[in-house]
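Please see the structure below; I have some questions.
This part shows subunit A:
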Amino acid sequence: MTQTETKTESEEWTPKIIAFLCNWCSYAGADLAGVSRIQYPPNIRIVRVPCSGRVSPFFIIKSLMDGWDGVVISGCHPGDCHYISGNLVARRRFGIIRDVLEFFGIEPGRVNFMWASAAEGERFAVLIRKATKIIKELGPIKKF
Partner candidate 1 sequence: MEKIGAVMVVGAGIGGSQASLDLGDAGFKIYLIESSTSIGGVMAQLDKTFPTNDCAMCIVSPKLVETGRHQNIDLSINCEILDVSGEAGNFTVKVKKKSLYIDPDVCTGCGVCGQNCPVEAIDLFNEGLAKYKATSVKYPQAVPLVYAINKDYCIGCGICLGVCKAKAVQYDREDEIVDINVGAVILAPGFDEYVPPEGNLYGYGKYKNVVTSIEFERILSASGPYAGKVLRPSDGDIPIDVAFIQCVGSRDYSGVGKPYCSSVCCMYTAKEAVIAHEHMHQIEPTIFSMDIRAYGKDFDKYIIRAQEEYHVKYIRSRISSVTEIPETKDLRIRYETEDGKILEKDFQMVVLSVGLNPPDDAKYLADKFGIDLNEYDFAKTDIWNPVQTSKPGIYACGAFSQPKDIPETVTQASAAAGCVNQLLYDKRGTLITEKSLPPEIFVAGQPPRIGVFICHCGINIGGFVDVPEVTRYAGTLPNVVMSDRNLYTCSADTQTIIKEKIKEYNLNRVIVASCTPRTHEPLFQETIREAGLNRYLFQMANIRDQCSWVHMNEPEAATQKAKDLVRMAVNKARNIEPLNRIKLSITPKALVIGGGITGMTAALNFASQDFETYLVEKEAQLGGFARHIYHTLEGGDVQEFLKDLINKVKSNKNIHVYTEAEIEDVAGYLGNFKTTLVHGKNKEKAEFDHGVVVVATGAQEYKPKEYLYGQNDKVILQSELEKMINTSDDIKNKKSIVMIQCVGSRNEEHPYCSKMCCAEAIKNALRIKEKYPSCEITILFRDIRTYGFKEKFYREARKKGVLFLRYDEDNLPEVSQEDSQLKVKVTTARKDTIYVNADLLALSAGIISDREENEELAMMLKVPLNDDNFYLEAHVKLRPVDFATEGVFVAGLAHCPKTIEDCISQANAAVSRACTILSKDEVEAEGKVAMINVARCIGCGMCVENCAYSAIEIVEDRRFGRVASINQALCKGCGACSGNCRCSAIDILGFTSEQIYAMITGRL
Partner candidate 2 sequence: MSEEEEEIRIGVFVCHCGSNIGGYIDCKSIAEWAKSLPHVVFTQDNLYTCSETGLAQIKKGVNENNLNRVIVASCTPRTHEPLFRSCIQEEGVNPYLFNFVNIRDQNTWVHQKEPEKAFEKAKELIAMGVAKAAKLEPLEKIIVDTTPTALVIGAGVAGITAALSMANQGFETHLVEKEAEIGGKLNILDKLYPTNQDASELLKSLKKRVNDNTNLTVYTSASVKSIEGFIGNFEIEIEQNGNVKELTIGVIIVAVGASLFTPTGLFNYDGQKRITQAELETLLKNNQVESSNVVMIQCVGSRIEERKYCSSVCCMVALKNALEIKERNPKANVTILFRDLYTPGTYYEDYYRRAREAGVIFIEYAPEKMPIVEDNQVRVHNEYLGQDILIPYDLVVLSTPLVSNEDNKDIAQMLKVPLEENGFFLEAHVKLRPMDFATDGVYICGSAKWPVDITESIAQGYAAASRASTIISHSTLEVEGATSSLPEYNRNLCTGCEVCITVCPYKAISKDENDEILIQQVLCKGCGVCGATCTNHAIVIRHFTDDQILSEILAFGGQYDGV
């Protein structure tokens, strides 16, 4: 199905980004962006996970294979984790995955890790804008 996605010439290409947000901080931060009506690009689709520690590297690879142009993973700031240390586990894990992606020939910039707290609606929007910009510059993902 994904292969059939075409863009009309006149339309500017915008990346499709999937975001895994932890329920307690980043998802709440994304909600706050909404409550505060802070606008950001609409290319992002959010998947709620209990904790950034839940995000398996497979989710990321699967997403990129499936045609998402970029992935965002966001959790609580270090020390703020609702599950005490889940985000630290995630941090350790994602330190490696960028190298792995590069090895596969995928631009590491497609996968963005970030921290956003429940009070940082503004920051969430800024980070999404930033990620969108980076991924947009990288262009559409290569199909596997």
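The set was built so that all candidates are chains of the complex that A comes from, given by their letters.
For the reader, a short list of remarks on this structure follows.
Here, contacts are C-beta pairs under 8 Å (C-beta built on N, C-alpha and C of every residue); 3 or more make two chains touch, one makes a residue touch a chain; residues count from 1.
None of these values were measured; they are calculated from a predicted model.
Here subunit A touches, in this complex, candidate 1 (chosen among 1 or 2). If you check the complex, the residues on subunit A that touch candidate 1 are 1-2, 4-5, 16, 18, 23-25, 27-28, 30-40, 42-51, 53-59, 62-63, 66-68, 76-77, 79-80, 82-86, 89-90, 93, 117-123, 125.
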